[in-house]
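Here the structure is laid out as structure tokens; the discussion comes afterwards.
What you see is part of a larger complex, with each chain still in position.
The chains carry the letters A, B and C, assigned in the order they are written, with residues numbered from 1 in each.
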Amino acid sequence: MPSIDLNADVGEGSFNSGTDSDAQLLPFVTSVNVACGFHAGSPGIIHQTVQRAAALGISIGAHPSYPDRAGFGRRFLDASPDEIYCDVLYQIGTVAAFCRAAGVPLRHVKPHGALYNHAATNSIAALAIVGAVRSYDPKLMLYAPPGSTLFQVAVSEGLCAIAEVFADRAINANGTLVSRGIPGAVLADPAAVARRAVRMVLEQRATAIDGTEVTMTGDTICLHGDALDATTRVQAVHVALEAAGITLAAPSST
Amino acid sequence: MPSIDLNADVGEGSFNSGTDSDAQLLPFVTSVNVACGFHAGSPGIIHQTVQRAAALGISIGAHPSYPDRAGFGRRFLDASPDEIYCDVLYQIGTVAAFCRAAGVPLRHVKPHGALYNHAATNSIAALAIVGAVRSYDPKLMLYAPPGSTLFQVAVSEGLCAIAEVFADRAINANGTLVSRGIPGAVLADPAAVARRAVRMVLEQRATAIDGTEVTMTGDTICLHGDALDATTRVQAVHVALEAAGITLAAPSST
Amino acid sequence: MPSIDLNADVGEGSFNSGTDSDAQLLPFVTSVNVACGFHAGSPGIIHQTVQRAAALGISIGAHPSYPDRAGFGRRFLDASPDEIYCDVLYQIGTVAAFCRAAGVPLRHVKPHGALYNHAATNSIAALAIVGAVRSYDPKLMLYAPPGSTLFQVAVSEGLCAIAEVFADRAINANGTLVSRGIPGAVLADPAAVARRAVRMVLEQRATAIDGTEVTMTGDTICLHGDALDATTRVQAVHVALEAAGITLAAPSST
């Protein structure tokens, strides 16, 4: 019976903004990546987020970033491998502490934004990230794009790598994501996103922006929670996957 | 045979300032309190500091602060108990992560600056700190002023509290520290500080600024490393204690 | 013909949160207080905010805070007068730079949150703030609670003080604001807030939470823009004031 994980980036809001989409989102995902304070989040937000996820039995991961709150971690920063190693290890420690207080394990790490994109093709950054994860706990899983340098380095260094695909983003014929600046890069229609997710799991395929059929094998589907209608889309994916007989479950490193 | 711990606050310097007194200081202490990034420090500095301390077999603790880099954590901030709890837990997690990577245990927590002073007399803040420490690991020791609210709350909540005294600070007749603003508050002469430390251990007494003899029982003596001639003073204390037949050893929670 | 200023705190949102209530709010106010980056805001947000306000001919002020993003500037921080002076002067400079680039004057300063509240009763903090404002430009107006220490110090130091009252907050019989923690402290009903604003201007009176009639003379009415239905309330006040024949206009330092 087919199975898939649904993950979302959480803990990126603000107590002061009066907006908190996490509460609506959490019931529909099976794992979450918690912001650690470097691109978003704070001790109080991590605390609340981990407690909510723990109460729902959702698998918890850390979501480390470049130190760039001003740019939400979306800008490349020319950090050295030592700096990346230390920044990632520091951030893993923060979410791990709240997991420990909540009596639940920290199960994975997913780099955020520009750090994720950089390590997808840069082996030096990938090694620094993987090194930090292994230093903390070699049983932690690492979410990474399938076929990426980050994925390969994780596997060769003995980590359990989890292939992450996106159901709400258009892809190019070579399987990479269409840049956000290009029209059609982000898929908004809940039904279309849901169909795409089901097809990714059952057929391991997706249609690229130019019509090409692309092989797309993932262990986890990322759904973005920061759009205004995110909840509708996440719920649609959740419902469609279950209706198609697909089991929703967090990945396991065994 | 009498025994005492010598502790110092470390990891508070900067890679850029060209000053790093920690390297000179470390050989003479038996435990260190590592800044976590809220009043000073950074992931890279924590990494370096923990590796140095681990290599020397020094007992490592976290040194959490109010979030106030601008004020070096020395200014009272009217944080709520929840905020204190979350800030302390977050900071414990950061140093713990680097300890884990270095294969050494995190052994204690010592609040920094204004947070330490506030919790010394405020039971709500003390409970928040103690709660964070217990949430992370109830076997962690907590350094606190002997007889303080923080000390008492730690004990009543089941933590191992370690009584911290100061050899390089003048005290009032009631045993509290003389405020830094008052002349004579900080003792500079290495020989005088060393004699004071020896007497604290062997006689459990110290002379207050008004000449009164005060009972002063401590498990650990804090030595400040941030003054220009700190190393001379720390070395003098170390040598004098050993010459007096006193064992220098980190505290133990058993 | 009676006249009043309507002011709002702006530039406190985030580009990333997807929420920006300022655009809806701006058409209904006559002056704005721009966050400077210490409790909220950023260079990019200040830029956008000043450009919007300039385009609408709205009077622009700086909204300096304690350096406390984690607490949104709402927590007392035991800063020295020198620290307050420097922090306020720094923040005035930031908004002034964007005003200069936009070809509009910076016209006033309104301290934010805990700094505003502290200076309302503490003459040392009030003097530090007033000193920073005067150092930058003695023609800048200072918004302050009528009758407060901050107001009095501003006047005695030669600044033009603008009395600020609140139409959406309940008051005690002595004219001070009811603490946010107390039920009924924040008035939500747009019609009630609008009536209250009109009465403040025409009768210079308001009803306290215990029913007492209180004299309430203000030069500017602050309306909070951070609640979900803030725009409705601000619009209601604007419409009601105009319907009552009251001129809406920014204050002037004549």
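Quick note on the criterion: a contact is a pair of C-beta atoms (placed from the backbone, for glycine too) under 8 Å apart; a residue touches a chain by one contact, two chains touch by 3 or more.
As the structure is a prediction and not an experimental result, all values here were calculated from the model.
Colleague: How many copies of the chain make up the whole complex, given that 3 are shown?
Modeller: Total copy number for the complex in this file: 4.
Definition applied: only the chains that are shown with their structure count from here on.
Colleague: Validating interface symmetry: for the copies subunit A and subunit B, is the fraction of residue numbers used by both over half? Same or different.
Modeller: same
Colleague: For subunit B and subunit C, what's the span in angstrom between their mean Cα positions?
Modeller: 43
Colleague: Find the geometric centre of each of subunit A and subunit B from their Cα atoms only, then give the gap between the two centres in Å, rounded to an integer.
Modeller: Computed value for the inter-centroid distance: 39 Å.
Colleague: Which residues belonging to subunit C are in contact with no fewer than two other chains?
Modeller: 70
Colleague: Of all residues in subunit C, which touch subunit B in the complex?
Modeller: It comes out as residues 67-68, 70-71, 75-79, 83, 114.
Colleague: Applying the document's contact rule, which stretches of subunit B touch subunit A when the two form their complex?
Modeller: 37, 42-44, 46-47, 82-83, 85-87, 89-90, 92-98, 100-101, 132, 135-137
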